[in-house]
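Take this structure, written in structure tokens, and hold onto it; I'll ask about it next.
Heads up, one of the protein chains got dropped from this complex, but the rest are sitting where they should.
This part shows chain A:
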Amino acid sequence: MLNNIFLFETKRWFTSWTFYIYCTLFFSLAFLTMAIALGYFDVLGTTTSSNTYANSPMAINGILNDLSWLVYFIVPTVIGATVYRDFKYNVHTILYSYPFTKFDYLVGKFLSGFFITILITISMGFAFFLATILPFANPDLIGPIHIGAYFQSYFLFVIPNIFFIGTILFALVTLSRNVSAGVILVFILFVSQILISSLTNNIDDKYWAALFEPYGSEALSYITKYWTIDEQNTNSIPFSDIVVYNRLIWIGFSLLVFIGLYFSFSFSQSPISFSRKKKGERLTKNNFGSIMKLNLPKVNFDYSFIQNLKSTWNLSRFELSSILKNWIFITILIILMLFVVGSGYTLGQEIYGSKTFPVTWKVLDTLDLFLSFFVFISIALFSGILLQNSTTSRMNLLVDSTPIPNWVLFISKVIALIKMTVLFLLVGMISCILIQIFYGYYNFEFGIYFKSLFVYDLIGYIIVILFAMFIQSLFKNYLVGFITLIVFMLVKQFFFRFGIEQQIYHFNSGSIGGYSDMNGFGTTRTFFIYKAYWFLFTLVLSCFTLLLWRRGIISGLKERLSIAKKRLNVKIIIPMFIFLFGFIGIGYAIYWHNNIMEPYYSAKETELQQVEFEQKYKKFEKYPQPRITDVNVEMNIFPYEYNYDATVKYIVQNKSDKPIDSIFINYGKNLKYIKFSKANTLVSKDTLYDFNIYKLTQALQPGETMNVEFKVQNQPNTFLAVRSGVIENGTFINNGIFPSFGYSDGFEIADNDVRKKYGLPNKERMAEVDDMEARQNTYISNEADWINFETTVSTAADQIAIAPGYLQKEWEKDGRKYFHYKMDQKMLNFYAFNSGRYEVRKENKDGVNFEIYYHKGHEVNIERMMNAMQKSIAYYSENFSPYQHKQARIIEFPRTMGTFAQAFANTMPFSEGFGFIADIDEDNPNAVDYPFSVVSHEMAHQWWAHQVIGAAVKGATLMSESVSEYSSLMVLQERYGKSQMRKFLKDALDNYLQGRTFEWKSENPLMYNENQQYIHYNKGSLVLYAISDYIGEKNFNNALKDYVSAVAFQEAPYTNSIEFVRYIEKATPDSLKYLIKDMFETITLYDNKVNKVTSKKLPNGNYLVEIDFNVAKYRAGKDNKKIFKDENGKTLVFGSGKTKVESLPLQDYIEIGIFGEPTKQDKYELENELYLKKYKIDKINNKVQIEVKEKPMEVGVDPYNKLIDTDSFDNRKKIKN
């Protein structure tokens, strides 16, 4: 019988058109996804390039599982509804009297749905496969074809996950007899999956998350998290323990659900309902044969427009109440609230374990993650439900024959949806406030909540509502409309790949830049214009909605259209044309602005321009150009007009040994004029690439100087856009807006695959470390060495303007403020201008002026930053060299310009987005005082960049960023002791290991890094901290001191990492020289591990600890392939088979540590280090015996993660007593 049921059901699917629609839909979607990844559409958009293969086993598995989520949304109808369908069509009363068992029935039904779902997902795998073998792909993006990968992915993840989701939905829909309940459950699972991954992000050891996350993706990433590009490309999906356990757990769980269903399902049952049964009441009739008189009271009927408006409002209440009573709505609302509060729990712990105050914009950002998603699905769903409301309850004929105009019905439903949205926003706001209260933060900024949610967000949602109403009005079945809307939103994401780039074509485009305490919401004109444009568009659609409004009985499309034609009268045509003209008018204005006022270049065209620019001008790259020696800037900032202009005077000098006869100027659209003090002619003018060539009548002789003067002024702001970069409060612009000398390779295409396509030679990100030509420039500027700097900055009367240098004079003229700054000594050609309404905190210590320019209300960490500046200067002056300036300034700038800090000469702009609002708990050993450490880092740049500056070759940032990280760690350690080091280094290690998995070119050793952040920050801090620890802080700092005194303020050729490392090598004893090779010259990774540990109490009261541990290391070769053999072919091996461990030969010093019962300090536990010593290790497996005085709890090999270790969790082991 089971067989029959299965076959019958399956046959039914094969003859149903929905099955083929599903297959086609998912096939196309999968094909499209893969085709985009493989560069099918490169003709239309920019060239796709990647160094990972789109069809590697991991990639296939990744996209397959992502797309499977879309399949899960049809599971409620495919698997869930098989039993429900029998109820719906009332077959069950007949069917259940047939002779089959419950088992046959349930299993047969389930299996057929399960089988059909699998077939549908197989269409996706097939689409991937087809996309990879068709000849349209870019062959560089395809790796070898792994048929096995498809099977692995299906059998390990896709099918078990369908089984899991399928059983739950089967049980839910069968018992509740409600398909919508199933769809909502999928939504819940979908969003909770996102939440799970964001929650587990902050957990250190993800073992348990990996074991119990239902879809196996955590388990997989537990294994593959640190996989390098090469591993990602070639390895197959790991069939490891944790993945298998995870799968078994969830298959088991699914079986339990099924068994549960088996026992609770009965053929004669009524659906499960959660409401309480009302008390029974016997009903009798007593209305026999009475005769009455009909005498209706006189009432007034009012069909006026005003009354209709009133009715619209009243009816919207009625419509709203039908939404509010809908339990789907209630579920969505509750889940939204849970999610927001749940995600609020992890809020702001992202920076080295320290919290950020839950300021309003921060909680709003968290809310936004979920809110837009929830509101969109609710609008998409309830627009349909409301439209079909009367039809669904078969009341439509009653309603349709009343004298209520269609527009009243339409607008009342729109208003109801707007009210629903407002309710969501209110709930969102309350959730946000709850988060703030939870963190004890009581500064509720209702104004920001209101503007952000009920003005900016709501406008966008109203546009979505009108759009959704239009789409839904086309369909009789609101689920079809719903899915259409979802698919529309998905397809929208692909527009860009097809070359549809301009905002004007992206439905509901226009967004607010984000809120900044300093600058509010910024300029909103672009937002409002785009929203007006889309609002008018949806109003035009709304006219169609009204024309096509379903009223009465309509037999088909033809009749609908003829009714629409009949409705087409002046009352609707006039507004429709007004909206249409408005829409086209604004649309044309935007189009004109973006395409005609100035030509628009698509991403594809830009790519081609990059190629042409390089081909045309690269030949001038090596022409010597005069170098800037003196800079005098007259900068005028107009914050309230969003304008700037600047008149700049340079003195330039020919520092080469050949005469210079041609000047190459690379400029922006803001250049008004440029003049040279020597006679010249403009020989080539290129306004497309903004590249001009001037020929000097008399060449500039070696050593000769010349004056250059130019003026820049921002392009005028337009109705649509502010084009100056100037903002009302907190302007921050740097000298990048000025024209530059010579050819700059910054515009060139960097990706070698793309370069190959256009026949350009391969390009390294930076020149070789010993390239003498490249060493003529610093990595900061290729048009100057050290400059003399002077500037006058003017701004609005209520603002302070700041630039590098010392304030000479400050005055007011014509309602504007002027500040004259002058630097007393040479500095890098790298400066910025800030202007804002600042509060100022000043202190003078040891002859240095410390100043912090901050936004009112951001006082909380000012002391901390002040302290950090002073402590830094003290440490660096003592250990490296004297501070070259007499002042140090921190200037806050709005988060909308970025979340970073930057160091100019004695001037450090610092974003409001992190340090200023950090909630630092100084006692917490697991939270780094990052405002302190960031300030120390920027202060360190005054030495490591502004005194010592590397040449523009590989490894340059080792001497700036890495050493600054090290320096700030030393200051931090001095202030807080070692406790904060561990958290910092652990995060650095994790970031480094993850960073290398995203490398898009190739990973270089530290001393040859090419400005890669994960190397120069994360690895750099680890390596320098470790070296300093191994050879001694004093010793290491002395090496730095020697290096500084040798190279500080040098002229070209500039120093490189080889010179730097030589100083360190000199300070390193022979026994530790291997560190230089491992850490600077190569990429070397350890895999250290404690295997076993025992401890016993000795008669003398001490404890004897015996530790069995492994030490192993390897080098990463090309494409990060693991290399275990040294140059002489030597290698170490321990064990065999599955437990085989390989290693490079070892002569290494490894720290062994023993820890006792943690000591308490307030509410925090501090580590209690009983023993820590470096051991010399020359083999993989080692055993040591150590006697300690206190009771040991935990041991570790390299317990502080000073070395780079691919799995830092197994470095420590608790002692079982």
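As a working rule, a residue touches a chain if its C-beta (ideal position, glycine included) is under 8 Å from a C-beta of that chain, and two chains touch if they have at least 3 such contacts; residues count from 1.
Operating definition for what follows: contacts and distances are computed from a predicted model.
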Mind telling me which option in "ABC transporter ATP-binding protein", "Electron transfer flavoprotein small subunit", "Ethanolamine ammonia-lyase reactivating factor EutA" or "Peptide/nickel transport system permease protein" is what UniProt lists for the chain we can't see?
"ABC transporter ATP-binding protein"
From the listed residues A:307, A:443, A:511 or A:1071, report the one that touches the chain absent from this view.
A:307
Which candidate, A:196, A:563, A:722 or A:1076, sits in contact with the chain we can't see?
A:563
Among A:20, A:103, A:239 or A:318, exactly one should touch the missing chain; which is it?
A:318
Looking at the full complex, which residue from A:299, A:570 or A:679 touches the chain that isn't shown here?
A:299
Only one of A:3, A:493 or A:555 touches the unshown chain, namely A:555
For chain A, which residues touch the unseen chain?
283, 285, 287-297, 299-303, 307, 310-311, 314-315, 318, 322, 325, 389-390, 393-395, 397-405, 551-553, 555-556, 559, 562-563
